[in-house]
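Single-structure report; data block below.
For this view, one protein chain was removed and the others were kept in their places.
Up next, subunit A:
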Amino acid sequence: MLTRREMLKQAITAACLAPAAGYMAVGEALAGTVHHGFVSAYADQEGAMKLALIEPDGTVARDWALPARGHAIMRRPKSHHVAAFARRPGRFLLVVDFTTGAEVARLSSPPDRHFYGHGTYSPDGRFLYTTENDYIDERGVIGVWDAIEGYRRIGELSAHGLGPHELLFLPDGETLVVAVGGILTHPDEGRAKLNIPEMSPALVYMNARSGQLVSRHQLPQDLHKLSLRHLCVNAAGRVCFGLQNEGPKSEFPPLVGFHDGTGDLRLLEAPLEIWQGMKNYCGSVAYDQSGTVAGASSPRGSMISFWNIETGRHLYAVTARDGCGLAADTQAGRFIATCGTGEIMRIDVNRQMAITLRSPGNHDRRWDNHLLAL
């Protein structure tokens, strides 16, 4: 009898041998369609949870009802599908076509698993990987779903640590990089954190096919309460990560760092008032189009901060009340940010300015943590 992992290996190997045939079979020859919009989850005025397609000018073109509060969104490569993941400790996974509005798939996490809010597709678009909590055995897992077969669950991989949050592919198309937060939670305990004194966060690289650990990197022991949570990867494979501090709130350690796959995790430098202003919490990180400017948002501190990831120089910080969603705009050095107040802003790091595309205050759309650039 094949184990779950062996079945998974076979399925993935088969897919890699003939990916194009797979697409043609379901009539999805949509490679590389350009669309300059954005997608984000939000709560409306009545508190209903939804997903919106946002045009480049900040207007909303379309929206979808979500079963509960969403978190991150990921686009399936070479298609018009986007997947929306339930926020921790939610269980839904919804896939929609952003051009037609059609629902593609509506799924739940398996029994004894809940989602952590993030997922990513293999570069060929066939497999979807989701970070999940196996709360019975208290371990982090990566669920694997076959997008061609109606998002059939084909298996799961170890996340090599507790509390995996965001995960992405490296440019090699084979290696997953996972932000392992290190925090133990259980759905019965709401959002309570159960292991702060002994938490052991890490940046994990693993082979997406075999699930095998490539390498695991941790901050020095005196920084073990900095939980790794959010990631972005540029074309050179430099991983930028965002942290949240579970240690004393009267200390203000750096909350953003980077890594190139080997050696120690490196923390970025910034004037200390930047770290104090971020209030020990980084909500999302994103690169610009060029992959040289990295941004990190802090909704708690109502501030978004930017660095040149090649020189490590801190470039700019802008006030964004409850601002969390952050994604590259079409030009280098520019970002779009979304806020819990409803505001949408365009930030130009080179010119050190921000303009409001959609004003805050009416609360008809309170944007959730993450923004996806299509």
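Assume a residue touches a chain if its C-beta (ideal position, glycine included) is under 8 Å from a C-beta of that chain, and two chains touch if they have at least 3 such contacts; residues count from 1.
Assume contacts and distances are computed from a predicted model.
Trainee: Please identify the absent chain by the protein name in its UniProt record; candidates are "Imelysin-like domain-containing protein", "Cache domain-containing protein", "Outer membrane protein beta-barrel domain-containing protein" or "Thiol-disulfide isomerase/thioredoxin".
Mentor: The chain we cannot see is, by its UniProt record, "Imelysin-like domain-containing protein".
Trainee: Of A:K50, A:R88 or A:R238, which sits in contact with the chain we cannot see?
Mentor: Looking across A:K50, A:R88 or A:R238, the contact with the absent chain belongs to A:R88.
Trainee: Among A:T185, A:S200 or A:Q218, single out the residue that touches the unshown chain.
Mentor: Once the missing chain is taken into account, the touching residue is A:T185.
Trainee: Hey, which of A:F169, A:W275 or A:F306 is the one touching the hidden chain?
Mentor: If we include the chain that is not displayed, A:W275 is the one touching it.
Trainee: Looking at the whole complex, which of A:L66, A:L228, A:M303 or A:I344 touches the chain that is not displayed?
Mentor: The missing chain is touched by A:M303.
Trainee: Given the full complex, what residues of subunit A touch the hidden partner chain?
Mentor: On the subunit A side, contact with the omitted chain comes from 43, 71, 87-88, 117, 138, 181, 183-186, 188-194, 196-198, 229, 244, 246-253, 271-277, 281, 283, 299-300, 302-303, 317, 319, 321-324, 339-341, 366-369.
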